[in-house]
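A single protein chain has been removed from this complex, and every other one stays in its place.
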Amino acid sequence: MFTVETGSGFWNPIIWVIAIVVTFLLIYILRSLGKKGYKKDTEQVKSFLSGNPEYPKEKMHIKASNLYWGFTTSLKGLYTLLRKMHTGNTSDYVLWFVIILAIFLLVEVI
Amino acid sequence: MNVPDYTIALVVAIPLLGAFLTPLVGRINDKLRNIFVILVLTLNAFLVFLLASDVLTTGIKTYVFGAQDISYPIVRILFEVDAMSIFMAIISSILVTVAVIYSWSFMKENTGLDKYYTLILLLTAGMLGMVLTGDMFNFFVFLEITSIASCALIAFWTHKGESVEAGFKYIVISAMGALFVLFAIALLYGQYNALNIALLSSVIQYTFLDKIALVLLIVALAMKAGIVPMHMWLPDSYGSAPSSISIILVSATLASLYGVFRVIFTLYGNVLSKIANFGIPVNVLIGWLIVALAVISILIGVFMALIQSDFKRLIAYGAVAELGYMFLGIGTGIVALGTAYGKTALDGGIFHVINDALDVGLLFLVAGAIYYATKETSLDKLGGLARNMKYTTVFFIIGFLAVAGMPPLNGFASKLLIYESTFQLNPILAIVAILCSILLLAVFVKVFYSAFMGPQLPKFKDVKEVPKSMLFSMGIIACIIVIFGLFPEFIINNLVEPAANALIGYSEYISQVVVGGI
Amino acid sequence: MIFNIPYIAVAVLILLGLYALIFKRNLIKMVIGITLIESGVNLFLITLGYRKESIAPIYTSSPGGVMAFPVPQALTLTSIVIGVAVIALMLSLVMHIYRHYGTLDVRKVRRLKE
Amino acid sequence: MTKMSKIVRTIASIAFPFAMIYGLYVIAHGHLTPGGGFQGGAIAASACAMILVAFGSKWTLDKIKEKRLSVFESLGGIGFIAIALLGLVFGAAFFNNFLTGSNFLFGTIPATGSGLADINTGGVLPLMNFAVGLKVIVGLFVIVLVMAYAATSFKEDKK
Amino acid sequence: MSTRNIAAVIVFSIVAVFFIFTALLMHPFGVPDESDMDDYIIDNTQEETGANNGVTAVVFDYRGFDTLGEATVLFTAVAGVIMIFRRLKND
Partner (left out) sequence: MTFLELLHIIIPILIVAASVVAVLLKDLLAAVIAVAAMSLLLSLEFFILQAPDVAIAQAGVGACLTTAIFIIAIRATKRMEGEV
């Protein structure tokens, strides 16, 4: 019912579920050991930026396009190629179909 | 459970009749029309499940249209339902029913809903016809119904230029693909004077013209399934359609994928492993070509998803990558036809079909829910939605963990089968697949962070949770995902394994129609 | 070989349609390309069903003799109606594209890219 | 599209009944002579399109609403699928030709071989021809009508 | 000529060669190889369907389900065209 045999190994979700439950229990226990001095809506909740004023909410939130900036910049060459490939031109869509058709015909038919 | 034979015909006829009746019902009352459509689809899904239980216990069922006595059934149209067809039919009926329940509140504000529901029913009939039919030309007709209905639905929001553009791109691509499919069918008809898949499969010779027909069929159907580099229409159309349509389009795409499987495994199954092309068996050649395209699909899908800023386009590129995983499993299965790990790969690929449909479908529904609540799809402008939309957030977490293949959800079980079997074919393939799976997780973590996490933005302060019908439909899919994740062995033994056996066992498929077997 | 000219016409029609789809920039020209491919495939189907010195497969006051195949003709009927449906939908979308974009140049109708 | 001159309108209204009758003839004799639901439907729809061109799309849409027309189209579709389902009820299978050989409506079988045949033959084929003919006439005409009207209104939007 | 057009011409000519070969290798014009299915239909049309027109018999009887599909395609297109040109509320 639970175990999937893959030929060289197996996979059982129940073990994982048990592991996840145990982890959550541990987290809960550790969390309940912490200090109880937290009070809502007081000075202690406010963020402290070395005395500088806090930015407005929109600026605090990192935009989606900037999230993996390092990754995309280091792969700039690849990404310029990929962007060039996706022209958005309907004729090019048809052209890609014909290209794959030609490759398949050359490999398969000759 | 035994059902009468004509259930097969009713499965396609009921949505069609419903589609013809919907404009008439829609003149009476809007609410009545919605209930009518949901009832028709539920009845249909019920029939599909009855048929499934029958087919999975007793084997292949056939139905000949219009025959008094079945003395020479080949001249008539034949529906042939095996485990693979019923597997796809189950996917389609689940997704369509969910999408219609979702549309109840999602599309409430729009005009032209009569035609919207009519087209959904027609699309359902088209998809079910594509997967159940046993006749090549009938397949083409249903392919056209599917593509025309989905094109019109993609362009539903005609006040947006993008929607219309995506609809045009989709119809150009699908009309051309369908015409090439028809050309290939004509080539086969011209040689063997037959249109029935089983009959064609029993007499096929693999001459020059058969090779051309094979290539045309595979390439045209693979394009309609959205494999790289012929995938560009897919993000356009998924991204511009209403979310309730995007989820049905996932299933329509998978119906084309089924066409590829049927052509390779059944129509050409007879000649595939027996004939060699310059020394290499044909199945190895085709299999490696498909594996190559699959790896490119995974890579490009993931890398492009990483830089998207539109929610739905991002999911669409994720879907392209997922499609690559399916093709990877199937391609490995074709290369290693007959070996144990080839069978495992086939299982993994087919299991991934249903997993992908559910996971990507759930993500599209979440994207639609966010659009409904905020009228925004750009990820750059979203943020902090988890505070106000708790249930949606939970569904999104389930969906993205499943797509990225995190244990213990269903995506992992199928991906594990694919990793293990491709490792035995070539370790590099497995490594690429695993790395891209991790990247896919990164992609969706980005979405999770930028849409749901972060500070609460002032403009989204008054955002409310979406209505109950949308939550209900998302909940259904999330439940199925969790169940599939917890009982993978049960699903594999009862749904996936019979489907894989049905694909490999072409001789049984043939012997149902052609007397005396091959 | 000379009598294979209808088949060659079919191939040329399909290739002309593909040419119009790939190299022409006007959207209506692309629709014309689809029409040409469709005509080619229809002609192919009918040509497959022709037998030399045959008559049409209709018994009413027929002179008698070998009959042409009826099945390809039925398939072509289906294909023709499907073709007009596809073209109507395409042209309606073209009209909408012109309203939104103000152009029919395929290189400019690409707000959706990357 | 705007109205055309009076000569064109007169000729169109004279020619319209003839074209329509020819289309209906082709539909009705579909099982005997070349023709059938689709061909006759296309001819009749062309006749309707001629009226549309002569009188302008505004006038035509004032006379006939496209919603009413699409009801007719639905009826054609329902009729077709209902005949198919009757095959399941009275005959052996979906799409069974259950009327052939029953000597009832269109039920007689013609003499084998070439020759003339009665119109009272063909079983359910003539009925299906009528259903499909209705559907094709209305369907094609609605397509042309809606597109022509939209073209006019788009032009006016620009001005 | 841009890179795209050069690639397009090359690929297009490859496909063209294959298509022309396909046309040349078809069975000779007017002499089909196989004719089982169609001969059966031609011989049995009048008895089984009662129609004198073979094409109509195939369209509505032997392959009636295709015709249902075709009628559905037309219905779909009509629904699509009406839907695309519908009135939007905000207009």
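In this document, chain identifiers A, B, C, D and E correspond to the written order of the chains, with residue numbering beginning at 1 in each.
Following the convention adopted for this analysis, a contact is a pair of C-beta atoms (placed from the backbone, for glycine too) under 8 Å apart; a residue touches a chain by one contact, two chains touch by 3 or more.
Just so it is clear, the structure is predicted and the values come from calculations on it, not from any experiment.
K.L.:
Could you tell me which displayed chains border the chain that was left out of the figure?
P.N.:
Touch partners of the hidden chain, whole complex considered, are C, D, E.
K.L.:
For subunit C, which residues reach the chain that was dropped from this view?
P.N.:
Subunit C touches the chain not shown through residues 2-3, 5-6, 8-9, 12-13, 16, 19-20, 24-26, 28-29, 31-33, 35-36, 39, 42-43, 46-47, 49-50, 54-58, 67-68, 73, 76-77, 80-81, 83-84, 87-88, 91-92, 94-95, 98, 103-105, 108.
K.L.:
Using the touch rule from the top, list residues of subunit E that touch the missing partner.
P.N.:
Touching the missing chain: residues 29, 53, 55-56.
K.L.:
Tell me, which residues in subunit D touch the chain that this view leaves out?
P.N.:
Residues of subunit D in touch with the missing chain: 1, 26, 34-36, 38-39, 42-43, 45-46, 49, 53, 140, 143-144, 147-148, 150-151, 154-155.
Please note the rule applied: only the chains that are shown with their structure count from here on.
K.L.:
Under the document's definition of touching, what chains do subunit C and subunit E have as common neighbours?
P.N.:
A chain counts here if it touches both subunit C and subunit E, which gives A, B, D.
K.L.:
May I ask which two chains are joined by the most contacting C-beta pairs?
P.N.:
Greatest number of C-beta pairs in contact occurs for A-B.
K.L.:
In whole angstrom, what separates the CA-based centres of subunit B and subunit C?
P.N.:
The separation of the two C-alpha centroids amounts to 28 Å.
K.L.:
Provide the list of subunit B residues touching at least two other chains, using ranges where the numbers run on.
P.N.:
16, 19-20, 65-66, 68, 137, 141, 144, 148, 151-152, 155, 158, 168-169, 172, 176, 190, 195, 208, 212, 236, 304, 307, in rising order.
K.L.:
Going by the contact rule already set, what residues in subunit E reach two or more other chains?
P.N.:
In subunit E, 8, 12, 15, 18, 22, 26, 32, 35, 37-38, 41, 46, 48, 52-53, 55, 57, 59, 61-70, 72-77, 79-82, 84-85 touch at least two other chains.
K.L.:
For a test of understanding, state which residues of subunit B touch subunit C in their complex under the given definition.
P.N.:
Those in contact with subunit C are residues 137, 141, 144, 148, 151-152, 155, 158, 161-162, 164-169, 171-172, 175-176, 179, 182-183, 186, 189-190, 195, 235-236, 239-240, 304, 307-308.
K.L.:
Which subunit C residues qualify as touching subunit B in the complex?
P.N.:
14, 21, 27, 30, 34, 37-38, 41, 44-45, 48, 71-72, 75, 78-79, 82, 85-86, 89-90, 93-94, 96-97, 100-101, 109-112, 114
K.L.:
Spell out the part of subunit D that touches subunit C in their complex, as residue ranges.
P.N.:
Touch residues, subunit D against subunit C: 32-34, 36, 38-39, 110, 113-117, 136, 140, 143, 147, 150-151, 154, 157.
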